[in-house]
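With one protein chain held back, the other chains of the complex are shown just where they sit.
Entry: subunit A
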């Protein structure tokens, strides 16, 4: 390893320069107003948590956790997601005051870097959690909120893919002959390795009806038009009814165009027990966000009330919004000579009162006046023979 140079930051850490900062702020502002208008209350949790609580309960794998040790020798983690800390605080405190609970956040999360570029180790997430409502309406509310939030940002080209762990489990159970086979197939689906799935099905030496059904299911699931097309593979079960209801609700909300159902959707996160979804948008090579019902996580915190939610990655959202032009804000600079400080002060105050962003700068401190002035939309010089008005 080469020695660390003075300008370097830890792997995957990034500075936020003023221009980006303003963009993030704008996203935060829009998102916050939008979510608050729907009754979601913003919350903040500590950056550092115990490994034994949040660290272990989190769906983020151990290898991706930033770990520290406190003075008592406890292992700490930088929070790898927001859902787990919120589950902690909700189950221990907030649910006693209000149920169902609607919470929102905009916060940095930390995931230790792999070696490749393009993957920040700290990034902001915006999301909601709806805790204590087990109904399909809660799931519909979360999906609708996610989609309308994206529209609020002016995003039109996006897709939400929805699946259900229960439906998939039912299919895998019915058409395989052991739990090992079931797990193998599920792992392959998490990796979206359709080739491997087909190979595994053939290698299992299942009765022909079963293997044919699995292969057909995978083929059809990739181009599913309507939920009822999948019915023939699944014995009647609650999960399927649930999804049909959900589909209807999304239709009522007039958002069906953005939705695709995919029952091969599977998550490595074992606490996604029911409906789960992923959000995709053109402009970023990586998914924008995801969500779903995570009753299993609340059980880790000894609660059975159930919860559902989603999160959007702000860095990827900015990538997809990159095409949008941002109007350059008016920025005034007032340059003054030492003896004209008072006059300059009056001038800036007038501008600032009018709500204009105004910088006050001693002219003689400037090394390259022209370069400095280029950063502003308007330059006002007070004194030193400068034009007093503009």
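Definition applied: a residue touches a chain if its C-beta (ideal position, glycine included) is under 8 Å from a C-beta of that chain, and two chains touch if they have at least 3 such contacts; residues count from 1.
In this text, contacts and distances are computed from a predicted model.
I notice the complex is incomplete. Of the names "TonB-dependent receptor", "Molybdopterin dehydrogenase FAD-binding protein", "ATP phosphoribosyltransferase" or "Elongation factor 4", which is the UniProt protein name for the chain that's not shown?
From the choices "TonB-dependent receptor", "Molybdopterin dehydrogenase FAD-binding protein", "ATP phosphoribosyltransferase" or "Elongation factor 4", the unshown chain carries the UniProt name "ATP phosphoribosyltransferase".
Identify the residue among A:260, A:298 or A:360 that touches the chain left out of the display.
For the chain that is not drawn, the touching residue is A:260.
For the full complex, which residue in A:120, A:196 or A:383 touches the chain that was left out?
From the options A:120, A:196 or A:383, the contact with the absent chain belongs to A:196.
Which residue, A:145, A:161, A:184 or A:211, contacts the hidden chain when the whole complex is considered?
Among A:145, A:161, A:184 or A:211, only A:161 touches the chain that is not shown.
Would you mind spotting which of A:280, A:294, A:310 or A:351 touches the chain that isn't drawn?
A:280
In the complete complex, the non-displayed chain touches which residues of subunit A?
118, 157, 159, 161, 191-196, 198-199, 222-223, 260, 278, 280-282, 284-287
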